[in-house]
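Down below is the structure, laid out as structure tokens.
Note that this complex is displayed minus one protein chain, with the remaining chains in position.
Our next item is subunit A:
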Amino acid sequence: MVRVSRKLRKWTATILDLPQDVVLDLPRITMIGGLQVTVENHRGILHFSPDNLRLAMDNGEMEVTGQNLIIRNIGAEEVFVEGNILGVQLRAKGKPPG
């Protein structure tokens, strides 16, 4: 059932030329240089340390690496991270990291 509705939504998005993140509830990541990252549609924090932040997503997880990371603001939908960001990595569910 979920798969059918997912396909339908994807098809609608293609036909109507809509941005995929709006229709498919995908995370939207906005990055400003190496200073700020805003992640919308996250599903919670998996790990947080000054040089590593892992966020859960619908189908996988996202890792932000850097130095002196600070979560400026956290809400149910979005995280706003500041610091010296060195990398952003996305991992699909089930696949081993790396």
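Worth a mention:
Note that contacts are C-beta pairs under 8 Å (C-beta built on N, C-alpha and C of every residue); 3 or more make two chains touch, one makes a residue touch a chain; residues count from 1.
Just so we're on the same page, contacts and distances are computed from a predicted model.
Missing chain, UniProt protein name: "Sporulation protein YqfD", from among "RNA polymerase sigma factor", "Sporulation protein YqfD", "Sugar ABC transporter permease" or "Phosphonate C-P lyase system protein PhnH".
In the complete complex, the residue from A:L8, A:I32 or A:I70 that touches the missing chain is A:I70. Even with one chain removed from view, subunit A keeps its contact list with that chain: residues 44-50, 68-76.
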